[in-house]
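Submitted below is the structure of interest, expressed as structure tokens.
Shown here: the complex without one of its protein chains, the others still in place.
So that you can tell them apart, the chains are marked A, B and C in the order they are listed, and the count of residues begins at 1 in each.
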Amino acid sequence: MSDPLLSVCQVFAGYTGRDVLRDISLDVHEGAFVSVIGPNGHGKSTLLKCISGLLRTGGGSIRFSGDDVTGLAAPAMAARGLVHVPQGDMLFADMTVQENLMMGAYLTSDRAVIRRRLDEVHAILPRLADRRQQLARTLSGGERRMVAIGRGLMAGGRLTMFDEPSLGLAPVIIDQIYDVMTRLRESGRTIVLVEENAMRAARQSDRMYLLDNGAMAWQGNGEEFLARPEVIRSYLGG
Amino acid sequence: MDELSQETARSPRPLLVVDGVSKYFGALAAVDNLSFEVMPGEVLGIGGPNGAGKTTLFDVITGLDRASSGHILFAGDDITRAGPERICHAGIARTFQLNAGFDTLSVRENIEVAAIYGHEAPVFPGFRVRPVIRRRVDEALELSGLTDRATTPAGELAVLERKLLMVATAIVTQPRLLMLDEPVGGLTQAEMDAFVAMLARIRGEGMAIILIEHVMRFLVTLADRVLIMHHGERIYEGRPDDLANDRRVVDVYLGDGAADLIRAALDPGAAP
Amino acid sequence: MEVIVQVIASGLTLGAMYAVAAVGLALVYGALGMLNIAHGAILTFGGYAAFYVITSLGLPMVAGVAAAVVVGALLGLAIYVVLVHGMLSAPAFETNIFIATFGIGMALENVVLKLFGAYPAAQPLAFDGAVAVFDVFIPVRNIVILVAGILLMVATAWLLTRTQTGNAIRATAQNRAAAELMGVRVRWIYAQVLAISGALAGVSGIMVSSLTNLSPTMGGDPMLKAFIVCVVAGLGNVYGAMIAAIALGLVESTAQYLLGVRFGLATLLVLVILTLIWRPHGLFGRTQVQRL
Partner (left out) sequence: MTAFRRDLAIGVVLVAIAAAVPFLFPVRYVITQMTLLFIYAIVVTQWNLVLGVAGIFSLAQMALFACGAYATAMLGLYLDWSLWAAMPAGAVIAVVAGLLVGLACLRLKGPYVALLTLALAQVAYLVIITDTDCFIRTETRCEPFTGGASGLRRFGDLGLREWLGRDWIIGNYFVGLGLLVAAMTFSVAVVKGPLGLAFRALRDNLGYARSRGISQFKYQLVVFALSAFFTGLAGAFYAAHFKSVGPTIFSFSLLLLLLAMIVVGGLGTIWGPIVGATLVMFADEGLREVQDFRTLGLGLTLALFVLLLPDGLTGTASRLLARWRGSGS
């Protein structure tokens, strides 16, 4: 097997005096769809923040496409092609949908490339084409989520991480978001998905990591997960 | 009207009446013409997707935000336009989703300040904490299991402890209605059990509770009655056991998988 | 009629002057949440830089303007490097940076005093003469200030909306973490914002001193007015600051005419307090529901 694109090795992290992550290791290979599951508040988002450089790790190392990137700040990680679509969307509220998307391609200067990506995003998320000139703050929850996803795709990264893209949306919209995830997977992109709803994630994933109370509790592929209901029950509380 | 007066004659008067309350943010109706009642000693669970207006409803009831229209009565008094201090003194105490705390105050001081100012407004609070207040603070520390942490600054507490502290500062104001906003979000199974145990102790004192919760298992096991909100409106109100059978709730909010889990939670004997 | 023209003309001049100072403050507050109390001192430095280059070095006026811009930008940059960079991630940034820039501002004022002395000097970069508008003679320097102010506003708006740097500034102001995830080097953006704000302050120093005189404390009054403008507009709102500056200029000149020069600022202040009681986040500020 070739070297993984992303390799997290024995990472610790925390806020004042409390470890949120303990001894976390995880590998993501090129073209894989990896999901990180576990209950709310158990360090999933913290893990993504550590990888994307929003948060400093308190130990361990992170390698991305062969380089040691431990301790690099978020802009440097973005420049290396690691995209993080954060929880809660974090849109630029007073910018239009179009401007938000263009910020996604901030590091790309080739206009033709930007044009092509924009067309791709509009093809996957057609609603965004209709809402082009609307201010982000006036969008509905589902539309905001789509802008956040589209903005992440505009970066054209080598690895894209989604933090709970279905959080807080009505089930109908969640289905649409997962259709997008499926399309991204089929297009061969490398993806890390953080998700509370393990069942949904299991159907897509090449590999799953279960995070419990800041530590890695179980890993395997989607089918193995579905075959082991006791894992589901003991960690996700039925 | 006639029917209503007959109703009140038969049953005890409701503690809280929310009557046609709406809250608009610009054109968006966060709470849309909502009405419900809470009886003394009752536990009402409120569920619904994010952005359904649950926390806004809490903000409006507790005076942190003003209702755009409608009325709110508590124990017969109109509190629609009252500020949060007055509502606290009237007997409503709430907790917050993001685990609010006075971070530079110690755990003990957090509870003390609520005990001094929360039950009634002192004309002048004096220069010392009165013994009767100290006793109530000790009780609240005991009840919430935070006695060992009394001198720790609240900012250094772990998630569960912060939640317990928030409840302790609420009950020390001696409320008749306790409103909990996502009390167990982010807790592990064991922590959730600890929290439920504490709530059971509080409930013995006949306090009414309204709780917002995403963890449906928690909601349905604790609540006497459930209200589900969507886009600021009520889409379901009734017994928790019927919840999973309501087509609209399943479609809009729960999804089929979760509905199965709720049935299982309410009936541990049945296979999921 | 003549009085009205006079009052409007002087109000617009004041407004344009305040706008240039206020936009710099608003940019910095919008991007970093920082009140830069040293802004007034930078403004003073700008005025004196032009004075020095033109009077002592005998260079042409354009060089004076360039000197004010460069000195202002460098001072802004220095404040970033010395103070902001180290304090950004520390707690209570908003309060601490206020205190720190207050200290630096006073220190800078002291430096001007040492370099140029306490006595007021005339700003050589000024235009004499007057033109008649509706039978009212309006000094050319007022018209130059108005035109320069408008040009600078247009340039700022263009920078913010039409350039990649501007997009990054706006994005950073609206959501710092998200901007970092897009690859924006936020700290570099902050340094640029302070430099731009300093450059604007430098130019506004020339404007202020060409209307009155150069003195080490000349920055205080326009800075106070610029802050008032920002507060009325809603802190950090750049376009709001442009509008509020013109409006306050007009109000001030009207009040000065009706009540006398002494009460110009007092009237402004009463208006500001009333505005804030009515809208605590300023006219164009958005009240946000705070989740606890």
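One rule holds in what follows: contacts are C-beta pairs under 8 Å (C-beta built on N, C-alpha and C of every residue); 3 or more make two chains touch, one makes a residue touch a chain.
In this text, all values refer to a predicted model and were calculated from it rather than measured experimentally.
Undergrad: If the full complex is used, which shown chains touch the chain that is missing here?
TA: B, C
Undergrad: Among C:Ile99, C:Ala122 or C:Leu258, choose the residue that contacts the chain missing from this document, as touch is defined above.
TA: C:Ile99
Undergrad: Consider the whole complex, including the chain that is not shown, and state which of C:Ile4, C:Val62, C:Ala155 or C:Ala266 touches that chain.
TA: Of the candidates C:Ile4, C:Val62, C:Ala155 or C:Ala266, C:Ala266 is in touch with the missing chain.
Undergrad: Mind pulling the chain B residues that touch the left-out chain?
TA: Its contact residues with the unshown chain are 62-64, 83-85, 87-89, 93-94, 96, 100-105, 109-110, 112-114, 116-122, 125-129, 169-170, 173.
Undergrad: Residue by residue, what part of chain C touches the chain that was omitted?
TA: Touching the missing chain: residues 29, 35, 82-83, 86-87, 90-92, 94-111, 114, 220, 224, 227-228, 230-231, 235, 261-263, 265-266, 269, 272-273, 276-277, 280, 290, 292.
Quick note on the criterion: only the chains that are shown with their structure count from here on.
Undergrad: Work out per-chain C-alpha centres and flag the one nearest the whole-protein C-alpha centre.
TA: A
Undergrad: What are the two chains with the top count of C-beta contact pairs?
TA: A-C
Undergrad: Determine the centre-to-centre distance between chain B and chain C, using the mean Cα coordinates as centres, and give it in whole Å.
TA: Computed value for the inter-centroid distance: 48 Å.
Undergrad: Between chain A and chain C, what distance separates the C-alpha centroids? Give it in angstrom.
TA: 42
Undergrad: Among the residues of chain B, which ones contact at least 2 other chains?
TA: Not one residue in chain B touches at least two other chains.
Undergrad: Within the complex, which stretch of chain A touches chain B?
TA: Answer in residue numbers: 16-18, 39-42, 141, 167-172, 174, 199, 213, 237-238.
Undergrad: State the interface residues of chain C toward chain A in the complex, per the touch definition above.
TA: 164, 167-168, 170-171, 174-175, 177-186
Undergrad: Which of the residues in chain B come into contact with chain A in the complex?
TA: 49-51, 155-156, 158-159, 185-189, 192, 217, 230, 251-255, 257, 261, 264-265, 272
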